[in-house]
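I have placed the structure first, in the form of structure tokens, so that the comments after it can refer back to it.
A single protein chain has been removed from this complex, and every other one stays in its place.
Think of it as A and B in the order they're written, each chain with its own count starting at 1.
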Amino acid sequence: MLKRLIYSREGVLSIIVLAMFFGVGVISPDFISLSNSVSIFNDTSILIMLALGQMLVILTRCIDLSVAANVAFTGMFVAMVNQYFPELSMALLIFLSLFIGALLGAINGLFVWLLKVPSIVITLGTMSIYRGATFLLSDGAWVNSHQMSESFIGLPRYEILSIPVLGWMAVAAIILFFWAMKFSVWGRNFYAAGGNPMAAFYSGVNVGKVQFYAFLVSGTLSGLCGYLWVSRFAVAYVDVANGFELQVIAACVIGGVSIVGGLGTVVGCVIGALFIGVVNNALPIIGVSPFWQMAISGLVIIIAVIANATSGKDKARIILRNPNANDEIRAN
Amino acid sequence: MNNAIFSLKKVSKVFPGVKALDGVDLHLYPGQVTALVGENGAGKSTLVKTMTGIYQPDGGEIIFNGKPVQFHSPHDSHALGITAIHQETVLFDDLTVAENIFLGNYPLTKRFSIDWAAMETRSQEILSSINAHMDPNQILRELSIGQKHMVGIARALSVDAKVVILDEPTAALSHHEIHELYELVNTLKSQGKAILFITHKFDEIFTLADRYTVFRDGSFVGEGFIKDTNESQLVEMMVARSIEATYPKKDVAIGETLLEVSNLCHTTEFANISFSLKKGEILGVYGLVGSGRTEVMQALFGTTDHVTGSVKMNGKEVIIHSPKEAIDNGIVYVPEERQKQGIVLELPIYQNVSLPQMERLAKHGQIDQESEMALARQYCERLQVKASCWDEKVMNLSGGNQQKVVIAKWLATNPKVIILDEPTKGIDIGSKAAVHEFMSELVDSGLSVIMVSSELPEILGMSDRILVMNEGLIVGELSRADATPEKVVSLATGGSVTC
Partner (left out) sequence: MDTTIKKSATPDSMFTSKLQGLLRWESFLVLIVFLVCVMNSYLSPYFLDPWNLSDATFNFTEKALIALPMAMLIIAKEIDISVAAIISLSSTLMGLVAQMGAPVYAVAFVGILVGAACGLFNGVLVTRFKIPSIVVTIGTMSLFRGISYILLGDQVVRDYPDGFEFFGQGYVYWVFSFELVLFAFFALVFYWLLHRTTFGRYTYAIGNNPTASYYSGIKVDKHRLILFTLVGVMSGVASVLLTSRLGSTRPSIAMGWELSIITMVVLGGVSILGGSGTIAGVVLAVILMGLVTFGMGLLNIPGIVMTIIVGVMLITVVSLPVLITLYKNKKAKAL
């Protein structure tokens, strides 16, 4: 059992992430201190949540390129609401961010579900529409920290047991996803719909609807992350999270979510995101210019998919009863 | 006659260009096995899909327990206890055995959370009740075809079924497994379930079934009790003519050895394949689905990696690592999966015919449409492809005509050896006879043919010599005179010839 765990993809990945983490710790002991570990996790929280949403989408053989644009739009929207109505309660604002995110996700999902249009085209389109809409909404202006209310900025920073609320949200998302993807029929349907859509249909699973749910969840999480992003960096502008969708997809791919659908775990996905988080945090510490970050994540994606492609090979069906039948016959 | 639990009345299903079901009737009775008999293309698979809610009928009535019902999705029919073991395994390769059995019908704790432990124990129970010994936690991808089939059966039994449909369940099973399946069917019968058994094999019909229903070309032909009928009567209903006339085998002078294959091996798919093929010969290769016959042919055609052994053409060793090299050496392959491997449906007929030899037809890399068209015209007319024009898309043709286009494509390359893998699968009776007739013509004109088939009459009717394969090995070679249905089947299912 232990052996199986170590040889599994998640096992190998965790070992790599831990090795990197402690490796940097050798150079700079501060890096592996508890408070820095919490801060790395906190830094990675948004990536983790978006990657979990993206995982659902990729499981159903789709892709959502519009997540970062959704983050930007929703972030700008709630920031402006906060700017003009600072007395509105935070609960309402969070609900608003979830709702707007869900709405944008549902638009993607409806096209995929009802019109069966390839998701890459739809989300490529909505990616630029949502980003452009952010510009129209704000007229290109920024919402700066002094225009935001104290609680708007303070909420994700509020610490419970010395972990900020932002981090707790990621923890909650991980637990919720872990349970849903393992123990709810709703969650298992993502695996069925992506693993073999025809067989899923034969089993009474509505594949299009499952895809819609995937986009809905991805959108809802993007909406939440829109608020979190704007609040965390205390600024909202059109180019917020530009290109971040690639990091999100990278986290999934590194975590072993198969781009052809049906394969991927919550744990893998989280470790994939942490991998990126650790690399991003470690670079300045080991004295590498942050300009290396992009190339490294690109290289890691490529290595991860090559590893995936080669490890899964030759598990083809076996007709010969005994693979050594060859030799037996020769011996006769 | 009124106690049928499940009836179809005048059910029709139309696809673009084809009337797959034309007002058919079918009745299933509790505690009885009804055999559905019909040739390929008679509409059996469409019927199964209509009964399980995958297709919605265009006309007619479905009656369950005396009440008319409508299935909008597979879920609806599943809910009524109608369950099917489909011909092609519709399972999930990346999920565990247990989950494959219960997907769509998970056991829940407090109607809320999937109960994995219960799923595992219940899978274990169902699997051992059908004598399939495997770990419920194994990933399906790691299983053999036969084992996957058992998972499919376990899946059908996991619900409290009232109607069980078995669509050619024995096609991929070994001799031993078939007998276990027979026992299983008898158990289900004694539990009062209504069973629809679809098969090609007459011995199965007469061993298992109580009733029969015959379809031909999407229409209902007749029904009755098995005890009141016999094999020749059923055959006559199926094909509406005597079976001898179907195989127009000509006597052709057989020449020198053309192709010699020795010791062809593959790590997992087949081993020690040695045979030869003479000029003007039709070599039949028989084996069950999954016996490795297609894999051997694809290795000869260069599409399989990691193959060892030698292939000689006219005594000279040839090396074939890609279809291109096979074609250059005069070996061509008409695949079983015609639409997937044989033809580009979206391209016009003439472009499909010219595809393997575009470079020869082109002038300085530029396509010469005139000569392409001439080539297509010549070979399609020879094969009597029925189309409104030669630049019609292949997808608009019937299955039989599509197959003719594939053959035309290969004949146009002037091959020496033509491998036909299930050449008449899924095509109508008329085209079938035409393909057989053409095969005779081919060998007459000096070609050699390897014909892979799981249809026994076809193998016996057309071959000069028969190779039988089982589990990746050649287990016997029979001459035309020696071959009997019993010998061939016995070899193919792991028995030995006693003669």
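Everything that follows uses one rule, which is that a contact is a pair of C-beta atoms (placed from the backbone, for glycine too) under 8 Å apart; a residue touches a chain by one contact, two chains touch by 3 or more.
Because the structure is a prediction, the values reported are computed rather than measured.
**Student:** Per the definition of touch given earlier, which of A:13, A:59, A:78 or A:250 contacts the omitted chain?
**Tutor:** A:250
**Student:** Given the contact definition stated above, which residue among A:63, A:76 or A:240 touches the chain not shown here?
**Tutor:** A:63
**Student:** Using the document's contact rule, name the residues of subunit A that touch the chain not shown here.
**Tutor:** Residues 63, 111, 115-118, 120-122, 124-129, 131-133, 135-136, 140, 238, 246, 249-250, 253, 259-260, 289, 291-299, 301-302, 305-306, 308-310 of subunit A touch the chain absent from view.
**Student:** Taking the full complex into account, what residues of subunit B touch the chain not shown?
**Tutor:** 301, 303, 322-324, 326-327, 333, 335, 340-347, 350-351, 355-356, 358-359, 362, 365-367, 373, 377, 380-381, 385, 387-392, 409
In the analysis below, only the chains that are shown with their structure count from here on.
**Student:** Distance between subunit A and subunit B based on Cα centroids, please, to the nearest Å.
**Tutor:** 43
**Student:** List the residues on subunit B that touch subunit A in their complex, please.
**Tutor:** Against subunit A, subunit B makes touches at 52, 54, 73-75, 78, 86, 90-95, 99, 103-104, 106, 108, 113-114, 116, 141-142, 144-145, 265, 267-272, 290-292, 295, 471-473.
**Student:** In the complex formed with subunit B, which residues of subunit A make contact?
**Tutor:** 179, 182-185, 188, 191-192, 195-196, 198-206, 262-263, 314-321, 323, 325-326, 329-330
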